[in-house]
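Left out: one protein chain. Kept in place: all the others.
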Amino acid sequence: MRCFASDNYSGVHPEIMEAIVRANHEHAPSYGNDEITKRVIGLFKDLFGEPCEVFFVYNGTGANTLGLSAITRSFNSVLCSEWAHIHVDESTAPELFTGCKLISVPSVHGKILPEAVREKIHRIGDPHHPQAKVISISQLTEYGTVYTPDEVKALSALAKEHGLWLHMDGARISNAAASLNVSFRTFTRDAGVDVLSFGGTKNGMMFGEAVLIFNPELARYFHFIRKQGMQLHSKMRFISAQFEALLSKDLWKRNAIHANNMAQKLAAGLQQFPGVKITQPVDGNGVFAVLPQHVIQPLQQEVFFYVWNEKLNEVRMMCSFDTTEEDINRLLQKLQSLLNA
Amino acid sequence: MRCFASDNYSGVHPEIMEAIVRANHEHAPSYGNDEITKRVIGLFKDLFGEPCEVFFVYNGTGANTLGLSAITRSFNSVLCSEWAHIHVDESTAPELFTGCKLISVPSVHGKILPEAVREKIHRIGDPHHPQAKVISISQLTEYGTVYTPDEVKALSALAKEHGLWLHMDGARISNAAASLNVSFRTFTRDAGVDVLSFGGTKNGMMFGEAVLIFNPELARYFHFIRKQGMQLHSKMRFISAQFEALLSKDLWKRNAIHANNMAQKLAAGLQQFPGVKITQPVDGNGVFAVLPQHVIQPLQQEVFFYVWNEKLNEVRMMCSFDTTEEDINRLLQKLQSLLNA
Amino acid sequence: MRCFASDNYSGVHPEIMEAIVRANHEHAPSYGNDEITKRVIGLFKDLFGEPCEVFFVYNGTGANTLGLSAITRSFNSVLCSEWAHIHVDESTAPELFTGCKLISVPSVHGKILPEAVREKIHRIGDPHHPQAKVISISQLTEYGTVYTPDEVKALSALAKEHGLWLHMDGARISNAAASLNVSFRTFTRDAGVDVLSFGGTKNGMMFGEAVLIFNPELARYFHFIRKQGMQLHSKMRFISAQFEALLSKDLWKRNAIHANNMAQKLAAGLQQFPGVKITQPVDGNGVFAVLPQHVIQPLQQEVFFYVWNEKLNEVRMMCSFDTTEEDINRLLQKLQSLLNA
Partner (left out) sequence: MRCFASDNYSGVHPEIMEAIVRANHEHAPSYGNDEITKRVIGLFKDLFGEPCEVFFVYNGTGANTLGLSAITRSFNSVLCSEWAHIHVDESTAPELFTGCKLISVPSVHGKILPEAVREKIHRIGDPHHPQAKVISISQLTEYGTVYTPDEVKALSALAKEHGLWLHMDGARISNAAASLNVSFRTFTRDAGVDVLSFGGTKNGMMFGEAVLIFNPELARYFHFIRKQGMQLHSKMRFISAQFEALLSKDLWKRNAIHANNMAQKLAAGLQQFPGVKITQPVDGNGVFAVLPQHVIQPLQQEVFFYVWNEKLNEVRMMCSFDTTEEDINRLLQKLQSLLNA
């Protein structure tokens, strides 16, 4: 099976699998007290600068929800895009676990802009109204677009102006860094991000994400929050070994560049067809396009992908570290034959 | 490093690691819609009988907390041993996620008895008091003892008498089955268990536990609860492949028998020493013993294990699938030399 | 002090105060087991028909939040107007207590229409997305408008079509009934409402609201939910006595008609002025109007009221059972003098 459904349909990158196998040696202290975990935390600190507290969790929903829990009280609200993963794709995990309200902000190509966010920061001090405390953005966005460092800084400035924290859901942070061609820290800590979900699974890992907290005060209780949030892995070395492989020899970058390049090729191929319209900037590894309605189902049967917006016949095609040119060609050829039919 | 600290200090059993590597092939639908997951759910149904709803989650805290969430409302209480993992080792995950109160019942060697549980089922119908709704037991218990099928049935009868559910934390269920030398279902569904956490990690898996629900009505919303509980893995095939290996060729049993046998040997060795007292029946893979205080620290430095009860100088030594006779001999020899010194 | 700030700036209607004083006699069983409570529950059943379960709580936030708790699981969502009190004026009580997400639906004069609601009922069965389970409407709406029985029925039909419940926040239900000039049940149970918050405080009571549940199955656990929700009053007779007064001799209606009439007069007076624009239909006891910006503050100093929408210079003026024509005249005269100045 080969498809463009999601970057989590891919398996595990061979270098990461090797690292897992290598880590499977004798006994090791559990819950993160092993040597590999210590080393990898060091790698993260090298990449992001200090202070930087690093916590591994199981998945993106866990990383986001617990990260938000660390910086909110239950009477707060979190401002995010109407399309944010935390808002529409994580059940009510954020609400149940934090008690907070998520307030959606209209977005442009999945990105929220300071003016639109500012509209939602109101009634501060009024106990009747949820108190805005966090701006949360996704990098890449759910529409595959990337915030520039300046765009992040503008949101961070707004956050600071009002005493809010800036949270970043970096499920596809590597694709963003590759797209921007800057270091991770340029558009995270240096741009004012306070808490970051650093994604692993969508870039070739088997399981595991990291929560990075750049303000030690905010990290103070996170080891309690993680355990309470059911996200503390016992055999931690097997998450850490994956991150070690991902961060070593720029694997994160090689994977991300490849996936992004594949998306460019796919988009280039798609937009040759009349009746196909690329709807969002292809900044990373996702392509959003409107297809003629009648070709969608038969094309899905050949190479699966998801319809994103049924009303618009807009589809989403995700590339990953293991997407091949053959995958793309197969899709484009099938599309051509369907359009010609 | 070799030690008796916990069965989660062990790594991954080679057959399970092979299964993981084998599963790493091409794309697969995420979130459990892959072929391996379907197959493994079938294996569980073969073992436990139908109806049986099977859900994979990340860890034991998740399995227990979400399992309890499925069978409670927030005004309920859960009756469990004073030593229950859900009560003293899972932070306040159960309270936060379910809203329920956990009420501790005095136990004998970690096991709760119907008479003691019955004492706590009171004020039913009184809105001022938490309403007892679940009896939760651990199999093996936290003291390494095993409930016989009849003991489970007696608790189940009590539960049914009062309209309660019976939950089993089976983090070490394989060790229990090996100890009892009966099928899983004999002391679970056939003995009246409604919801079961089936442990994988402590018996040679890398990550992953299963929640088994024998009453379809109780399982009705569990796929929502799992996602909301941040326990739905995207690349599910890598949990499922592990369970497939564990349940195939009786690997679960071979691992458990080995660990249990090692515990027997360890206990036999320990009780030769004057001044060492085995404090709990060695039903499974754990040995609890009182050691002379002055030997504890130096012995830990040689072969690590945890002190369970500081006041009593009671220690816990856990064996696992990869514990060797050399490990045991090394510990016993060091102990001898310390006692002789 | 006399003002149009809110119907909760008023005190207690004399007939209600008399009932309170009268109830203050000897001892009475607490928590609702007294005679007055039993009588008043009968009055509610007379008004609304049976089956009808009646529970008294302290305030509107409690009534709404607990009512929603009775008909949801934590992975659900509640669809309501973008202006709904539960959405913007009750902190995050609904989120914290129920775990649910509140999803805002665009409204027209505060009313949500079936087409707009239908847009939000999607991804049912998808565990990643909050599962819509309740449509919640306010009667009167936060814009002072009233849903006709047919409008309620249309929403109820939509709810039933999708297996959702219909909840009504009736903080100003008496004003709605007076405005529609129909019985309570016409636009509640007979129109398909499942759970109703019946408001007392804003119509002349000192404290106390009622939650009415028309489906006994949904009411099954409400006495537990109320206690857990910190909304069970011990000296219950003092809430019940108020409701008895309110429901006797049509006091609810006299109060509501008076307040509604005062709003009509106020609106009539306001719209005489050029530069003043009534912005919402005056169905009940609230008047929304755009005023010239420069008059707002000085007018507030004379007779206080709240600015509703700062950008639009839209103000809200609420009338209550004790609003007088002199109050209105004083406001209008002051406004005239400010406009002339």
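Each chain gets a letter, A, B and C, in the order it is written, and its residues are counted from 1.
Just so it is clear, contacts are C-beta pairs under 8 Å (C-beta built on N, C-alpha and C of every residue); 3 or more make two chains touch, one makes a residue touch a chain.
As the structure is a prediction and not an experimental result, all values here were calculated from the model.
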For this session: Looking beyond the chains shown, say which of B:G11, B:G62 or B:P127 touches the absent one.
Result: B:P127
For this session: Would you mind spotting which of C:T37, C:S77 or C:S91 touches the chain that isn't drawn?
Result: C:S91
Exercise. Which one touches the absent chain: B:G67, B:G99, B:G229 or B:G269?
Worked result: B:G99
Seminar exercise, completed: The listed residue (C:S6, C:T148 or C:Q271) that touches the chain absent from the view is C:S6
Problem set entry | Residues from chain B at the interface with the omitted partner, ascending | 74-77, 88-92, 95-96, 99-102, 127-130
For this session: For the chain that got dropped from the picture, name the residues of chain A it touches.
Result: 73-75, 99, 127-128, 131, 221, 223-228, 232
Problem set entry | For chain C, residues in touch with the removed chain | 1-3, 5-6, 8-12, 17, 20-21, 23-30, 58-59, 61-62, 65-66, 90-93, 96-97, 201, 206-207, 224, 227-235, 237-238, 322
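By our rule, only the chains that are shown with their structure count from here on.
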Exercise. Which chain has its C-alpha centre farthest away from the C-alpha centre of chain A?
Worked result: C
Exercise. What chain lies closest to the overall centre, CA atoms only?
Worked result: A
For this session: Indicate the whole-number Å distance between the mean C-alpha point of chain B and the mean C-alpha point of chain C.
Result: 50
Seminar exercise, completed: Distance between the CA centroids of chain A and chain B (whole Å) is 33
Exercise. If you average the Cα atoms of chain A and of chain C to get two centres, how far apart are those centres in Å?
Worked result: 42
Exercise. Mind pulling the chain C residues that touch 2 or more other chains?
Worked result: 74-75, 99, 127-128
